[in-house]
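Just one protein chain is left out here, and the rest sit where they should.
Order of writing sets the labels: A and B. Residues in every chain begin at 1.
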Amino acid sequence: MIVPFYHVLILAGLLFLMGISCMVVRRSLIMILLGVEIMLNAASIILVGASLLWQNLDGQAIVMFIFAIAATEVSVGLALIVWAYRRTGSVDPGDFNILK
Amino acid sequence: MTIYSIIFYLLAVLILVTTALAVTRRDLVHAVIYLIFSFFGSAMLFYLFGAPLLAVLEVIIYAGAIMVLFLFIVMMLRIGKSAVRLFPLSQWLPAAVGGLIYIAIGIGLIAADPNSHIVLKTARADPAVFGRYIFEKHWLSIEIVSVLLLVAVIGVLLLARRSPRHPAGQTIEGEL
Partner (left out) sequence: MITNWLPEPSLSAAILATFLPFVAFLLIMVFTRRYPRLSAGLSIGAVSISLISAIFLLARHWHPQTPLEYTGQWLISGDINIPYGYLLDQVSLLMLTVVAGISFLVQVYSLGYMSGDTGFSRYYAFMSLFAWAMMNLTLSPTMLQLYVFWELVGLSSYLLIGFWYEKFSASEAGKKAFVMTRFGDIALFLGILLVLVHLGNLNILELNSPRVSSQMSAARITAAALLIFGGIIGKSAQFPLLTWLPDAMEGPTPVSALLHSATMVAAGVFLFARLFPFFSLSATAMTIFLAIGTISMLLASTMAMVSRDIKQVWAYSTISQLGFMIMGLAAGSYFAGVFHLTTHAGFKALLFLCSGVFIHAYESNDVFEISRQGGRRLKIPTVCVVIAAAALAGLPPLSGFFSKELILGALAELKNPVWLAAGLLGAFLTAYYAFRLIFIILFPRESSSEPDANHAQDHVHGGYWQMAWPLMVLATVTVLLGFFQGALEDFFKESLSAQAAHGGHPAWLPFVAFSCAACGVLLAWVEFGRRSADRVGFVEKIAPLNNLFAERWYIDHFYRRFLDIFIYGMVSNMLTQNDKKIIDGGIDGLSKATVETGRFVSFLNNGMVQYRLLTIFVVMVLLGIYFFF
């Protein structure tokens, strides 16, 4: 007996919210990526908890793939950030406003 | 109130606090370090939920590789403290409003689901069993993920190449 499932849901929800806030509020491209990572982590927690609830290994399989994809995405994202930094000299998303 | 639930609450507190700290730090390096702690907490949570392979993988891949990569980039780009005020009102006010609505809806959703009141039972996914399961059921996804990783490596190499117009001496990487 661990906890009722909705506790896990609340935990993951709060974590997801923090990820969103990090992504939207912080004025730095790197923090945006960090926020993405936090959100993915929250999703993983939920999936693992759900697989424990339903005693089904599919949830954990999904989490595995999430790890792989997160790694991919972070590397590509960081490469893009480096490239953008080289072009404009700043990592403030407010400076990337040519699309205004 | 079993021991497992106490562990769960402790871990939950740890994760939430460190993530909150990570989000609110000015210094990027501090933020990344706090996030590493958060991921450690997550790993332990995974172990509690009966996924030991995932717990280990989280530490290795997430906390070990991804966050270290972040540190590399932060230090390479010499991004120091963010100078301006951290949370200007024009940014966090709409976010706060959205967040409150989100919490309200979230709690509504959670309370509406009858399944959410089921108490989790401890179990354990043996790594061998887990590995077999994945390779038997989700072999296609594994292949696709491998290709994805390949593509990512090639892409990153392309992106990170110095453009020929900037000679090595004038870029920061040239100095490293």
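Here is the rule we go by: a residue touches a chain if its C-beta (ideal position, glycine included) is under 8 Å from a C-beta of that chain, and two chains touch if they have at least 3 such contacts.
The model shown is predicted, which means the values in this text are computed figures rather than measured ones.
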| item | value |
| --- | --- |
| Selected from B:9, B:37 or B:102 as touching the chain missing from the view | B:102 |
| Residue among A:25, A:40, A:53 or A:78 touching the omitted chain | A:25 |
| Contact footprint on chain B, counting only the chain that is left out | 90-91, 94-95, 98, 101-102, 105, 108-109, 112 |
| Residues in chain A touching the chain absent from view | 20, 23-25, 27, 32, 93-94, 96-100 |
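Methods note: only the chains that are shown with their structure count from here on.
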| item | value |
| --- | --- |
| Rounded Å distance, chain A centre to chain B centre (Cα mean) | 6 |
| Chain B-facing residues of chain A, complex | 1-11, 13-15, 17-22, 24-28, 30-31, 33-35, 37-38, 41, 44-45, 48-49, 51-53, 55, 57-58, 60-61, 63-65, 67-76, 78-83, 85-86, 91 |
| Chain B to chain A touching residues, read off their complex | 2, 4-5, 8-9, 12, 15-16, 19-20, 22-23, 28, 31-32, 35, 38-39, 42, 45-46, 48-51, 53-54, 57-58, 61-62, 65-66, 69-70, 73-74, 76-77, 79, 82, 84, 86-87, 91-92, 95, 98-99, 102-103, 106-107, 110-111, 113, 115-123, 125, 129-130, 133-134, 137-138, 141, 145, 148-149, 152-153, 155-156, 159-160, 166, 171 |
